[in-house]
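Here we show just some of the chains, and they stay where they sit in the whole.
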Amino acid sequence: MLARIYVTLKKGVLDPQGKAVQHSLESLGYDKVKDVRLGKYMEVKLDYSRAGESEPIVREMCEKLLANPVIEDYRFEITEE
Amino acid sequence: MKFGVIVFPGSNCDHDCYHVVKHVFKQDAEFVWHKESRLASYDCLILPGGFSYGDYLRPGAIGKFSPIMKEVRRFASDGGLILGICNGFQVLLETDLLPGAMMRNRSLKFICKDLYLRLEEDDTPFTNRGRVGDMLKMPIAHFDGNYFVDDKTLQELEENHQILFRYCDHNGDVTTDANPNGAMRNIAGICNRERNIMGMMPHPERCSESILGNEDGRLIFESIIDAGVVLR
Amino acid sequence: MRNEPRVTEELVKEHGLTEEEYDKIKLILGRDPNYTELGILSVMWSEHCSYKSSKVFLQDLPTEGEHIIQGPGENAGIVDIGDGLAIVFKMESHNHPSFIEPYQGAATGVGGILRDIFTMGARPVASLNSLRFGAFDHPKTRYLLNGVVAGIAGYGNCMGVPTVGGEVYFNACYNGNILVNVFTLGLIKKEKIFKGVAYGPGNPVIYVGSKTGRDGIHGATMASEEFDEKSSERRPTVQVGDPFTEKLLLEACLEVMDTDHVVGIQDMGAAGLTCSSCEMASRAGTGIEMDLSMVPKREEGMTPYELMLSESQERMLLVVKKGREREVTEIFEKWDLDVSIVGKVTDDGMLRVIDDGVTVVEIPAKILAEESPVYIRPKERPQYLSKTEKFSTDKIPEAGNHGEVLIKLLGSPNIASQEWVYRQYDHMVRTNTVVLPGSDAAVIRVKGTKKGIALTVDCNSRYAYLDPYLGGMIAVAESSRNLVCSGAKPLAITDCLNYGNPEKPDIMWQFDQSTKGLSEACKRFNTPVVGGNVSFYNETRGEGIHPTPTVAMVGLITDIGLHMTQWFKRDGDQVVLLGKNCGELGGTEYLAAIHGQEEGPPPRLELDLEISVQDTCLEAIQEGMIMSAHDCSEGGIAVALAECCFSGPKSCHGVAVNISGDNMRGDCLLFGESQSRIIVSLYEDRLDDLRKIAERNNTPLSVIGRVGGDRLVINDLIDCPVTRLEQAWRRGIEERL
């Protein structure tokens, strides 16, 4: 199974990297850019045969390690590879 | 006093911390390998700076699972003194031994330079040698020192006098311009409510010898040694 | 047999081998090489690995001296510093990879030079870097600058090795070819030196570090070609650095080397497994046999060709004593590193590689490592020189307001404060850095002794362009002067010789001339060359860079308490100039930045005068009589004086001086870059002592003024508040970004 995990900064947490990217885009002339937020994208390959099996495991991995609950939210999808 | 310096894979200020307590302050010191699951008897543990696990994923994130961290927690709840410097501070945050999180510096660049700190609390084992309002010159060297915490916790930190250092300018004023990394309220160092755990981004071990041109960092180590004597 | 391409004429050409070279191969082997062998031979005989165009020209460099333990030929040079200790250092270029991918290119450059140092058993304690980018307003410059600096920071900081100094230059000649030269110095106990040797047939060969992937295959050949539009297609071969793994590798290797299990050890750099194995065997007069099935792999289906040529980073090859396999393996496993016994030392002198039970490579190791072709390429004095030499100061209009010119110069990128760069480097970790970046040379202490080591890297490539011989000499003279200004006695150098295409006679002439100049100066300063690197083919579409013989010099301070810095310390101190103002404008930063010209003969260098000035300065520092010492380089005496005023970590000082040069124009006097000048400041009552030293050494000395006030005043030419000068200087680079 393949878990695709998205870790983003919580609403209300300032995102200096997103701001910097936004700024660069603007200075390249992309004036329609209104906001940029930067996060992490992870692909975790798991040796399970069913999505249902891996779901609680992936959730646990996110809680424990992959996201920092003080500043980050996460979500994920699980698919066959 | 006996210090233990925890060595994570990727720690790189471990030797510096060891050198300072052992050779400058003539205390007992030992390195403690992160894979150890038992902790000998120490009076103070130092979590040194560096890049534990390369700071990959997030600074301190992977280090918190090192086997030794279980023992560090126990040591903490028994009231032992713990000093986390730079990456060590980040590990303490990730471990929840201190509240908050570190984000990338506002400038998105690594910053290594001397700057000034205002001492905010002198009633801790880490700062008892100073007086509130003292100004200390100390170097920082980090990529992620942009301290963040939710509003409620921030208020608690203030109310419980847990903010020990703030970045200030050469006049001692805590200003936005003096903030090197975007940290909330210029926070450079905090302690826990019980006041036996401190985390700070600046490096006192880099400024405790006259040959290095600055001895302001001595205050931290001398305070700890004083406190250690009292504890005994 | 496997499905390997047949070796055709076409394929041979694609591998960058000439017909004659290929004939030679056939003659040696007594047969046609197979595909894997062709790959191996082509990298080992590439310019990058074999030095085939430069070898003969490097033979004249002085490489021996009283304190030299190891000269060129090993992974790094070694110099004795007493107390049972030695320093190990080397400089390497990573120009081409950094142009293609600035962050990773620079990062892996740092990774490579660090491995060169700890492979000898030394703990790396300080790094330097010398960077050259195109014109600041060139569209790629900012991107490259940002990436390279971040890459060096990313790798070096993570390793916990302080980057204590360096240099940054901008010049349009680097628009299509930036230079990234990195240097590392390590400390070692004299009796614990390791070398890349595979002694003892039967001893196991051990691979440790990252798994092998398809990274950087043909990196070495890439460094041996000019750039063209197709270069970007080679991008997938870019290596990514993993400083965390390297940090583990460093600690683990030092731990292993603390035992007595290790016979020889070498890092895998350019040409990876191939280069490390055949060099180790060749040095020891042995052979090595490897079984590729034992090599840790990152990807599936890798061919022998790919495995042998991969330049995956963070890998080392060890030969250990037979019977110690388990002990060695355990140490590496403690550090969570991949480790595998991949082969053994043999007595037949062959590099033999086995894949799936089949021998796929069988070539004498010596042929690969030492018997590459050698070329004495034709050389010819370049045309452009007859034009640039026709320079006359009279044709340069003298700018009206010298104060404004000084401000402009101080803010120009080649002179402005480089703090934007070194602030991103951890320059204090290890708590040894006694003089941080920002003075003439960095100084680190050697814990457990009274000693200090000073380091600097220098090259004015504009001088080298206008007069390669003189440029080579001046690079050495300036390095030495910088060390002396920090209170150190120069010991030895390492270099990076960066040039265009050596197949062009005028480039070869530049190379020959500047190497001769460098050599001559090293002999006079008694600073042998203990190692270095040649980087050719720094050309894009036929446009070569300025010849750039970068010199990194290391010196010893016997009493660290007597180190020196460049900035004024106290109001009231006397300011003294050692040396003479000759007012040469040729090749100056003033001419380039203010008048947009790169012309003229560079300033002269009289070695006797230079040595006398340096001797006087060093003696005076060692006698403890002076408070500051700063050499005059780009921007001349006006810039040097300004830097003395404001570059210190504490408060600024003003100064008022009267300088003289016979009847010369104001701009020549202020901004001319005469060599062999040092500005010192001292207590008034030590003046006579200084005079005595100067007299004994025959050094021209003039008392030119006094520290004090808050303005810089030079004759009736300049009178300007120091804060204004400082601001221009501090903001110079940042403002442009």
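By written order: A, B and C. Residues from 1 in each chain.
Assume a residue touches a chain if its C-beta (ideal position, glycine included) is under 8 Å from a C-beta of that chain, and two chains touch if they have at least 3 such contacts.
Every value quoted in this text rests on a predicted model; they were computed, and no experiment measured them.
The full set of protein chains in this structure file adds up to A x2, B x1, C x1.
Going forward, only the chains that are shown with their structure count from here on.
The distance from the centre of chain A to the centre of chain B, with each centre set as the mean of the Cα atoms, comes to 30 Å.
Mean C-alpha positions place chain A and chain C at a centre distance of 41 Å.
With each centre defined as the average position of its C-alpha atoms, the distance from chain B to chain C rounds to 36 Å.
In chain C, no residue touches at least two other chains. Shared interface positions of chain A, i.e. residues touching 2 or more other chains, are not present. Of all the residues in chain C, the ones that touch chain B in their complex are 150, 153-154, 157-160, 242-245, 247-248, 334-336, 422-431, 433-434, 445, 447, 560-561, 649. Chain A contributes residues 13-14, 16-17, 20, 65-66, 68, 70-71 to its touches with chain B in the complex.
Interface of chain B with chain A (complex): residues 57-58, 61-62, 65, 93-94, 99-101, 103-106, 108, 146, 148-150, 182.
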